[in-house]
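Shown below is the structure under consideration.
Only one protein chain is missing; all other protein chains are in place.
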Amino acid sequence: MTQLTDLTLAGIRDGVAKGEFTATEVAGAFNAAVAGAQDALNAFIVTTPEAALAAAAKVDADRAAGQTLGKLAGVPIGMKDLFATKGVQTTAASKILEGFVPPYESTVSQKLWDAGAGLLGKLNLDQFAMGSSNESSAFGHVISPWRRPGDTTALAPGGSSGGSSAAVAARIVPAATGTDTGGSIRQPAAFTGISGIKPTYGRCSRWGIVAFASSLDQAGPMARTVTDCAIMLEAMAGFDAKDSTSLDVPVPEWAASLSGDLRGKKVGIPREYRLDGLNEDVAKSWDAGIAWLKEAGAEVVDISLPHTQYALATYYIIAPAEASSNLARYDGVRYGQRDLPNGAGLQDMYAATRAAGFGPEVKRRIMIGTYVLSAGFYDAYYTRAQKVRALISRDFMAAFEQCDVILTPTAPSAAFALGEKSNPLDMYLGDVFSVPASLAGLPAMSVPAGLDRNGLPLGLQIIGKPLDEQGVLNAGLAIEARANFVAKPNMWW
Amino acid sequence: MTVSTYRIHGATGEWEVVIGLEVHAQITTQAKLFSGSATAFGAEPNSQVSFVDAAMPGMLPVLNGECIRQAVRTGMAIGAQINKWSRFDRKNYFYADLPQGYQISQLYHPLVGEGAIEISLDDKNPDAETKIIGVERIHVEQDAGKLMHDQHPTMSYVDLNRSGVALMEIVSRPDMASPQEAGAYLAKLRSILRYVGSCDGNMDQGSMRADVNVSVRRPGEPLGTRTETKNVNSVRFVMAVVEAEARRQVDLIEDGGTVSQETRLYDPDKNETRSMRSKEDAHDYRYFPDPDLLPLVLDDAYLAECLASLPELPDAKRQRYENALGLTPYAAGVLTAEVETARWFEVLVTACAKAQGKPEAEVAKQAANWLLSEFFGALNKIGKDLFSSPVGPEGAAELLALVGNGTISGSIAKVVLEKMLETGDGAGVIVEREGLKQESDTGAIDAVVAKILADNAEKVAQYRAGKEALFGFFVGQTMKAMAGKGNPQLVNEALKKALA
Partner (left out) sequence: MSVDTATVAKIAALARIKVTEGELSAMVPELNGILAWVEQLAEVDVTGVEPMTAVIPNALRLRADVVNADPLTGGDVRDAVLANAPAAEHGFFGVPKVIE
């Protein structure tokens, strides 16, 4: 029999439902895997083995009582530590929130518990989801379970959902939540050889998720297969009256409708994404992806997204601007850490608390955001960026006149080593392929496409029309079926 | 339209005052602007605070529709432009009463645009001297929490009950030129808000506060530098602030100083304004559209519904009272200033018309006069007002009907009213129980008159000799003998006949 921890989310759910094993056995196996990997990978900020067991016990009892089981019954998951979890510390990987125990549960996590999932623990991330390597966490870097063959250099699991990607890839969780603001689900998924989907902006409620950039943040699942992503997204998505930007539309049965048959579908290949000096292996995997989609019956069309080159600059104005305001609430008054120097007044307390509580990348983005919104600069930076954003969105809408989905690489390279990118700008440029879809609020996913010459995973990104998660998942499934990605990290921990 | 002649007499000459008011009016709602917590006044600290109001991580705003409806209705009541496309912006600054680190407000695209309010400067004749004060905009925004500074030696305490309560900020043009105009504007605005029902106008509970912008200049010169005195919470204080602040500015300039644009606080005990230390640093609010919210789009049907729901407003009502009911401008002005007074009066008129079987226009004057001269006085004596009065408009109409049909006289009516206020019993019951019915039996009256004339033969002779002033004496004696219950008209007639 395969190990329980090797099973997919669907495999666990079905096995529990059929009685092949109990949810409690599953939770126990993953709890052990989590504990065994924690020192090496640092994927979790807190682990909650009892919570996982309690949820499992409930599922087992429900099953014994003959009750209908939820979509995720018996599946223990990891929760990115950006989702508020009632009674369990929630930090956004920042010192400033250390010790904060929310008296409420985020909408998305509540939906997952309602579907029968259990909490293995809170996953590490880049501080306030700001970063692409998981090096900005106040609780230590997450180490990717992947290594270059014959090389023990610690690699980045991607970011900001790096704890999530590392944990899923290491098979210490079958699935995890992520959030994606400019690529934070897709890039770490690509770096670690797993799948992840950022749904259409507004599909998943943002209520109870620590905000980074409100107009961009979206939650989504990260798992080993496209099917697992579809199942989990069904449980996470749905209208929430508590979030004004939530979309009041039904949640389709994505998993049941999955089909890798793309006959009659058109796949757009944006010429602007063929950057000068694009990494050869990345270019090769993109070509392979094109071939696979053709094989699946799709017609491939050349499209243009003319404002692509401006997406990153646009993003690095809008996201910091929103963040600078969203993070103003961390002031040491109502929760989290307070730094009150002797004799300090209120405003000194704020400045000291925020200086001590925020990490360098968070401060950097707050500073940029504060600057671009400040008097005299607002129009030149923020208003202009929102106009360019509208143009970027228009580009996509025009492209979708010609195609159903768009295929691109997820990231310009495979995982880099921790500490390799010391210049913030270098790090920002890594988001070049993922940011445009975020700016336009489009559903986008990364699926594993193969390994580069160093034996590290590469991902392909599929971008869909608004609300067409099905089209994205289907194309993902078609690639998954042909990429035959079976590589997994050697367990060195 | 009149030009204010209000001037400050400085050491070096005359100065004009220029005043603009930014009024924060709490919108009357059950729940807060962006959360479901309650807005009731006087609750236990932090009991009306949701996770949203406390700006806990991950909390999001969801707009209360009633706040929008009331702000739209208010805008319509001052004839303002309603913007069908508006938006909420964040105003970013750090303060302990502002949990989010920003106030959700409307800077770039407010809900309500340009409107106007007409003020009257002469209470005696509200039609005589009026002035139009421009309203630049009304926007909807969140209130802040409250800080308490004297509960602890080294700490201020923060109560977030008010945090997130819905406010309308009503921004006037700098069109006022005297303390009286500023006071009249605030009073009129309050009256309109209460008519509309969008704000209860309870200034002592903080439901309405004015930021008073004051500057001074030589007559005809360009505008001077203004100061903003925050959170002034009564009409009287607004007038006092204008006076004190204008005087301070004049003295400052005449002493060679310059006015700095700053935020100030009013100290009613010392009747002076002082600079606010906490607001000293130059603000850069970094306004930008709140990305947690979408633009607010209203359609024609929504606006039509708001318009249809508006009541008759004070100016229209006052005109109607004058033109259709024949009241004096003064009476119409007093009766329409407060929506509850007008409501009370209208119930009274309807009840009077019904009780007396006459059209409203015929009984309105009697009712108005009685209300203004008799009833207000009687209430005042027992320390009550119209709204705490034990006698309601229907009860009052019963009393007036008894006067109208001759059952009791006007002077007995005063006695009956006193007893009504005392006991809460109806006029008819009291008249019956105390035997206060007017004597209209001419035979009975004639008999009393005959006795009075017989008892005062000497005075009768003097009267007949031409001392006609004695007629009042005979009336008094007759009424006294009848314990005040004689029908005055019949008593007069009987005396005239007997003395002829």
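All chains are identified by letter, namely A and B, in their written order; residue positions are counted from 1 within each chain.
Just so it is clear, a contact is a pair of C-beta atoms (placed from the backbone, for glycine too) under 8 Å apart; a residue touches a chain by one contact, two chains touch by 3 or more.
Fair warning: this is a prediction, and the values are worked out from it, not measured in the lab.
J.: For the full complex, which residue in A:Leu7, A:Ala223 or A:Val388 touches the chain that was left out?
T.: Once the missing chain is taken into account, the touching residue is A:Val388.
J.: Just name the one of A:Val75, A:Leu247 or A:Ile406 that touches the chain not displayed here.
T.: Touching the chain that is not displayed is residue A:Leu247.
J.: Suppose we count only contacts with the excluded chain; which residues of chain A make the list?
T.: Output for chain A: 99-101, 103-104, 200-202, 207, 215-216, 241-242, 244-245, 247-248, 307, 309-310, 313-314, 316-317, 324, 328, 331-338, 340, 344-352, 354-355, 358, 363-364, 366-368, 370-372, 374, 377, 380-381, 383-391, 393, 423-425, 428, 439-441, 466-467.
J.: In the full complex, which residues of chain B touch the absent chain?
T.: 29-31, 35-38, 44-54, 56, 59, 62-68, 87, 94, 96, 147-149, 151-160, 265, 276-278, 284, 286, 289, 293-297
We adopt the following convention: only the chains that are shown with their structure count from here on.
J.: Where the centres are mean C-alpha positions, what is the separation of chain A from chain B, in Å?
T.: 58
J.: Using the touch definition from the top, list the residues of chain A that touch chain B in their complex.
T.: 83-84, 90, 92, 97, 100, 102-104, 106, 206-211, 213-215, 241-245, 321-322, 324-325, 327-329, 331, 333-335, 346-347, 350, 370, 373-375, 378, 382
J.: For the complex, which residues does chain B have touching chain A?
T.: So the residues of chain B touching chain A come out as 51, 54-63, 90, 92, 94-96, 99-102, 156, 158, 284, 286-288, 290-294.
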